[in-house]
Each structure stands twice: as C-alpha cells, then as structure tokens.
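Handing you this structure, nothing more for now.
A protein chain is absent from this complex, but the other protein chains hold their places.
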Amino acid sequence: MDMSFFESKMGRGLLFGGLTICLLLTPTFVTDIYILSIFNLMIIYAILCMGLNLILGFTGLLSLGHAAFYGIGAYTTAILMTRFGFGFVAAFCASAVLAMIAGIIIALPTRKVRGDYFCLITLAFGEIFRLVATSWIEFTRGAMGIVGIPIPKIFGLQIVTETHFYYLGLGILTFTYLTLRAITKTRYGRAFIAIREDELAADTMGINTSIYKIMAFSIGCLYAGMAGSFLAVYQTAVTPSNFRLEESCLMIIMVIVGGMGRNLFAPLAGVAVMTVATEVFRSTAEYRMLIIGLIMILVLLIRPQGIFGSSSFKN
Amino acid sequence: MPILETRDVTKRFGGLVAVNQVCMTVNNNEILGIIGPNGAGKTSFINALTGIYKPSSGQVFFQDKEITGLPAYKIAKQGISRTFQNLRVFSNISVLENVLIGAHCRIDNPFHHIFLRPLRSRKIEHQAYEKVIALLKNVGLEEKKETLAKNLAYGEQRILEICRALASDPQLLILDEPCAGMNSMEMDTLADFVKKLRNEGNTIVVIEHNMRFMMTVSDRIIVMTAGAKFREGTPEEIRNDLEVQKVYLGEQEAERC
Partner (left out) sequence: MLGEVILVGVMVGAVYALVTVGYSMVFGILKLMNFAHGDTYIFGTLICLTLLAKYNIHPVLAILIAAIAGGGLAFLVELLVYRRLRAPQHRLISMITALGAAYVVQNISELQWGNQVMSFPSIVESKFVTLLGLQVSVTHIITLFVAVLCIAVLILFMRYSRYGKAIDCVSQDMDAASLMGIPINRVVSSVYFMGGVLGVVGGVLYSSAYNAVSLGMGFRGTLIAFTAAVIGGIGSLGGALLGGMILGLSENLIGVYVSSSYRDPLLYSLLIIMLLVKPTGILGNSDQTKV
C-alpha cells in the first residue's frame, strides 16, 4: 500500500479531520448500548496505553504495576466522591495528581536499580496495592469494593448515559494525546528515547537519566490516574479485581501489539484488537489467560515491533 | 592555557590498577593524542574524566573548576563531549534525532514552557533543528537525516557519533579510537575532518592505535602503558623515542601472533 499520501501534510490533515469527525459522530450511528460500552472500554484502555507507551515504548521501562496506578486513580475518585463529597472535576484532578506522585515514588529506584529488577519492584508494588485494597476493609471496603459512586457533574452537566461517558472519555483521550504529542516532540521525548536506546550514551549527552526516567514514568502514571478516575464514575463502583497483574499485562500487550514508540496512535490499534478479542472470547472465559498468554508470546516472537510500531525495544 | 587538567587520577578495579596516577593537561585549541597498547588504561582514563567511572583517587579540573567524580551528565553539560570506542549511536532512531539528542543540553526549553509558552518552546526546538541540519550538512550526512542510524555504513556511523558529540558545542571533544574498523581512505578523510575541527577552534583529545593517523593529526602525544603515563612529547619526539618503539613493537608482535 502506498503510504506516502498519508505522510504528506495534506493527507495527514485529511485523515485526522476525517477521523475526528467519525469519532465525534460515533454515538449518532452507534445506538447499541453494548457496542458503545465497548467503545468506552476502549477509550479507557487507550488512555492507559498511551501513557504506558511513554514508559515502555519511549523510555524502555517495563512496568508490571500500571494497573496499580490506574487503581490509585479509581480509588481516589471513589473515596473522595462517596465519602468526602468531592465533585467529579476535583476528584479527577486529585486522582491524576495522586497517581503521579505514587509514580514518582515508585520510579525513584530507577536511579540505582537495573531494568529487570525495576520491573520486579513495579510488580511487587502492584501486588501490594491489590493486597491493601483487598484487606484494608475500613478504607477500601475490601473485596466488595466501593459502590454507589455518584453521578459526575461537569460545570452543571450531568454525565449519565453511555453517550455522555463516551464524550467525556474522548475529551480525556484528546487531552492525553495532545499533551503527549507536545511533550514527545521536544527534547524531552527525545531524551526518553535516548534512554531506551542506550542509557549510558544518553548520560554522556548531558541527559540526567535518573530524573528523566522518573519523569516519563510518573507522567505515564498521571494518565493512568485519569483513566482510573473515569472508570470509577463510569462503573459507579470499583473493586480490587479491576487492578490485577493481569490488567497490567493486558495493557503491556496492547501497547506491544499496536506498536511501541514514536507513533502515539500505534498502541490504539493494540487496544482495539485486544478489546475486541477479549469480548469475542468472553463466552470462553476459562481460556482467557491462555489466549492472552499466547498472544503475548506469539506477537513478541513473530513481530516484536507490533502492528504499527516503528521500533522494537532494541534490535 | 590549559582547559583540562588531571592530577594523579587513579582508577582501580578490585586489585587491578587500570589507571595509575596520571597527570596531564589539555591546552586550548590543540589536538592531544593518547596512544598506548591495548589494555593500557586509555579508555578507563577517559571514562574517569567523563564521569562514567568515579576516579578512585586524584582530581580533574575543567576550565578551572573541579569536576572530579561528578555524574556524566553534569560533566557533559559543562562542555566535555565524547565518543565511544565501541560505537554507541542510538541505532533504532534517525540520524537527525541522534544529533538532536546530542544537542539536548544546549536546547534551553524548560518543561513547563511546553504548555505555558508553546510558541517559544516550538521556536527553540526549531532553532535546534536548524543548527543540527547545518551540522549534518557540514559532515555530508544531510541527505540521510531520516535514515535509521543502524542502516548507515560503519564509517558513517562513526562520523554520526562524532557529529552527535559536536552538537552540544563542546569545549572539549574526546574521541576514543575513532578509526577502529575504518579503511585507510576513511581514515584520511577523518584525519582531515579532525584537523578542520581544530582549525575551527575546537579542542580535541584523540585516543588511537593507528600511528600514521596519530602522527598526522596530533599536536602533542601522550603515551600510556600499564595504566601510567609513560612519555609525553611532540609527534616527532614520540616517533624517535626508542623506548616507545619497544613498547609498540612488542605489541605489534603480539598482535601478529
């Protein structure tokens, strides 16, 4: 296929415009609530995976605890809205900030610890988060989760239907994309890539690699917090089982299937493929892990750069 | 006027003394060559200067400021830039981005400006882009700016690495075995390029094995063996030094085996 048209400025503009209109009009064509709910699910994963791509695809840090930051966002919104009477906007911002702070703390060890060990730290953190969410009953209501999260209001508008949530999600996704694009087009994005490619060489280019790793990681977590906050009001409930290691793996595999790195949209292909796949295989839930596992293995063995990826980790 | 000065720099790895009390100076706008047999400690010495290793003892001064033991990124910011013996370009990204990353610490674009002053941020980035394009033109890599670094020929990758190091406007450029793996024609081109850089006002330290290259390029040469400075002099003096010849002949015979 000739891609040069899509690479020209006009072609890209047309493609973008068309896509935007399609996305904005989706709810008018898609009236089926079930389909729309799948779109909403995809939007959540899209936000998560765009953020994760900054961590994994740009900076080359493997995080097996991304679901925990997603969870921090969700629980923050749930607790603030049900118990402290916060409005959605305030809770949303608090969730994002809290997830980011947690991200900064967890990423601190990247200063000293090797990549594969850091991955274990994120894994342990993810599990600790889940354990706390399950066992600290007074605060999180344990395995039952927090239910009855109020209907979010934004500047007087009530967000109730699937369509409303669709537009809210799309707004957050757009924000995610625009900010990420702005960041990655500057020296910051290039510094992240330099770290992925060769940390030591990056260091000798004057890049303070410790700070930049923390930065990439925590920015990625910020978006996870937003996605979590959205999930909380969308589901009106959060339970620890939303944030298992399996979820982190699913996000990683979405990013990889779509393609890591420069192309910010690439992970979305993975989100679409994997969300549809999990829906299709929903009836065979007992094979779920088998399927996810096989996809993880096969994609990496056969096409590690993903569907649209420009670069794999290192070749 | 010395731009860099080391006092008794020593680097140990366990029991092994890789660099042993090396004192030397680099003067402004000269090409200083460092030669010595394999394992003499040249690379370790450079690593100790540029913050990749912390010196076990001794001091390093750069432009009258002590930089001993600073992390590599700080030393780079102060104006020392380097290449690596075993080629470390960022292989999966384009030539252009490689060099832009080299210019990282000279792009004055604070993070919050991306959002709060987007126009200024974009202007600064664009200026950096133009500077890098000019640099690429200068070394003849401009047409290949979108090529992935790993798809360049080996000699071009070496040039790219030097170009990346130059992008940070270094006060001192250190090249660790830039000729490794080059044929003699590429080597001559490189020698001309290095001399041109010096004539444009750069100060350069070159580590190299190839004597012919070193004799044509260097203003002054330091010979290292077994971690210590062994001789220092003009290329003429070094060439005619019997003991240096002994060290080198010994090595060349060893290499032949």
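A and B are the chain letters, set down in written order, and residue numbers restart from 1 in every chain.
Convention: contacts are C-beta pairs under 8 Å (C-beta built on N, C-alpha and C of every residue); 3 or more make two chains touch, one makes a residue touch a chain.
It should be emphasised that the depicted structure is a prediction, and the values quoted were computed from it without experimental measurement.
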Give the residue, chosen from A:I128, A:A143, A:L157 or A:V276, that touches the chain omitted from the document.
A:I128
Tell me which residue among A:A90, A:I104 or A:L120 touches the hidden chain in the full complex.
A:L120
Can you list, in ascending order, the subunit A residues touching the missing chain?
60, 62, 64, 109, 112-121, 124-125, 127-128, 131, 135, 200, 245-246, 249, 252-253, 256, 286-290, 292-297, 300-301, 304, 312-315
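Please note the rule applied: only the chains that are shown with their structure count from here on.
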From the mean C-alpha coordinate of subunit A to that of subunit B, what's the distance rounded to whole Å?
41
Complex interface listing, subunit A residues touching subunit B:
179, 182-183, 185-188, 190-191, 193-194, 197-198, 200-209, 215, 310-312, 314-315
Which of the residues in subunit B end up touching subunit A in this complex?
50-52, 71-73, 76-77, 81-82, 84, 88-93, 97, 100-105, 107, 109, 111, 114-115, 118, 121, 125, 128, 150, 164, 168
